[in-house]
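Presenting chain A:
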Amino acid sequence: MQFRFRDDEVVDHGTVTVDACCDQTNATAVRIEPGDDARELLPFLDRLALVEVNFPTFGDGRGYSAARILREAGYTGELRAVGDVGIDQLSHMLRCGFDAFAPDKPLDESDARRAFATWENVYQSAADGRKTIQELRHE
Partner candidate 1 sequence: MYKYDNYDQQMVDARVEEFRDQARRRLEGKLSEDQFKPLRLMNGLYLQLHAYMLRVAIPYGTLNSEQMTALANIADKYDRGYGHFTTRQNLQYNWIKLEDAADILADLAKVEMHAIQTSGNCIRNISSDHFAGATHDELVDPRPYAELLRQWSSFHPEFTYLPRKFKIAVIASEKDRAAMRLHDIGIQIVEQNGELGARFFVGGGMGRTPMIAPMIRDFVPLDQLITYAEACLRVYNRYGRRDNKYKARIKILVHEIGKDEYTRQVEEEFKHLLDQGIEPPREELERIKPFFADPAFEDGPKTVDRSDPDFALWIDRNTHRHKHDSYVSAVISLKPVGGIPGDATGEQMRLMAQLAKQYSFDELRIMHTQNVVLPHVKIADLHDLWTELDAAGLGSPNMDSIEDMIACPGLDYCSLANARSIPLAQRISERFDASGKTGKLGELKLKISGCINACGHHHAGHIGILGVDKKGKENYQLSLGGSEAEDVSLAKITGPGFDEDGVIEAVEKVTDVYLDQREGEERFLDTYRRIGMAPFKEALYD
Partner candidate 2 sequence: MKVLTGNDLKTGDVVWWTGSEWSRHVDDAVDAGERAEEILAAEEAARRVNVPYIIEATREDDGKVRPAHIKDRIRALGPTVRPDLTLKPQSPEAIDWVI
């Protein structure tokens, strides 16, 4: 994993599928594929320490909704973006609640640091808890 914005211990064992996670009572790490319904995991959030969201191609944006849905439901464990994750997706992923990134191809460190810091302020309320520009305007 190339970037991680959390201090707790890294979960280094394998993940199970969403289906398996729902059937199996002890899984603590799960992997969401683009066609999966993230809401199926909501009953099990307490026991999960890692949710990987796979991006087989960067243009398939379903994983962004999956991430926000989990954070909106109160999931506080690690949310890791894996697969075809590029520099230009990082800032949006961060906003949707991802806090760990494991791109298939390692990214240029300085390009990535710059990308994470793209937006000094933001227009929308999302999963990162940042105040929006509209809120800042009316403080």
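As a working rule, a residue touches a chain if its C-beta (ideal position, glycine included) is under 8 Å from a C-beta of that chain, and two chains touch if they have at least 3 such contacts; residues count from 1.
In picking the candidates, the idea was that all candidates are chains of the complex that A comes from, given by their letters.
Owing to the predicted nature of the structure, the values given are computational and were not obtained by experimental measurement.
Student: Touching chain A in this complex is which of 1 or 2?
Tutor: Considering all copies, chain A is touched by candidate 1.
Student: Taking the touch rule as given, give the residues of chain A at its contact with candidate 1 in the complex, in rising order.
Tutor: Contacts found on chain A: 34, 37, 58-62, 64-65, 68, 72, 86-89, 91-93, 95-96, 108, 111, 114, 118-126, 132-138.
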